[in-house]
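Complex shown without one protein chain; remaining protein chains in place.
Letters A and B mark the chains as written, and numbering starts fresh at 1 in each.
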Amino acid sequence: MVDITAEVNSVVKKSDLQSGTCHLYVPHTTAAVTVNESADAFVAEDILEHLRSLVPADAHYKHREGNSDAHIKASLIGPDVTVPIQDGHLALGTWQGVFFCEFDGPRQRQVWVTLIKET
Amino acid sequence: MVDITAEVNSVVKKSDLQSGTCHLYVPHTTAAVTVNESADAFVAEDILEHLRSLVPADAHYKHREGNSDAHIKASLIGPDVTVPIQDGHLALGTWQGVFFCEFDGPRQRQVWVTLIKET
Partner (left out) sequence: MVDITAEVNSVVKKSDLQSGTCHLYVPHTTAAVTVNESADAFVAEDILEHLRSLVPADAHYKHREGNSDAHIKASLIGPDVTVPIQDGHLALGTWQGVFFCEFDGPRQRQVWVTLIKET
């Protein structure tokens, strides 16, 4: 899990959008995006480690590419998250960061950002 | 899990928005938001109880604050959900309610609402 809060915030700031939503979308099928605690890196490690126990890499899967666990984790965490924008930046809670979740890497990956103005 | 449908609907109604989306965001890292059946309270109890079995409180975690299970559950359920708005109120299915999911409480919590007009 990689904290991408700063990179996303830099996109938001360039846009000049003051209030609305920031939609983050992962165009991959073995990765995901979530929001969780960024203050203690052990939180992200615990999430990844526990996902490994819930979805073992070596269970009996039909998909023959050896990464079925990564596909399953991707749908459990989810391919997108939307974060509010207030005062021109991501409105995150005190302890929150946005995390890209790599389940089948390392690989070069993208996150697509769409900004929408509040009504 | 607390049914917050009425509170969210009151925000939607005050806005005069007729059609669009209502984005609900949890600015905490040990809580989440979801939509599920509101008719039978046992459904929410089953969800919480089963999450306790999938993510035990006393497993071996690295995060030292004793609430790693709550952080993991928060990312499994997710920090946000978007519900359509039609005719000036939340467009929920017949049996659906919006639930705030507390995994590390009781605490005073917030849900942030962003309304967007349909194009």
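Worth a mention:
The definition used in the following text is that a residue touches a chain if its C-beta (ideal position, glycine included) is under 8 Å from a C-beta of that chain, and two chains touch if they have at least 3 such contacts.
Since this is a predicted model, take the numbers as computed values, not measurements.
Interface note for the absent chain: among A:Lys14, A:Arg64 or A:Arg107, the touching residue is A:Arg64.
Across the interface with the omitted chain, subunit A contributes residues 15, 17, 20, 23, 25-29, 54-55, 59, 61-65, 68, 71-72, 74-76, 78-80, 82, 112, 114-117. Contact between subunit B and the absent chain runs through residues 19-21, 34-37, 40, 42-43, 45-47, 49-51, 54, 76-78, 81-84, 91-96, 116-119.
Simple rule for what comes next: only the chains that are shown with their structure count from here on.
Computed from the mean C-alpha positions, the centre of subunit A lies at a distance of 18 Å from the centre of subunit B.
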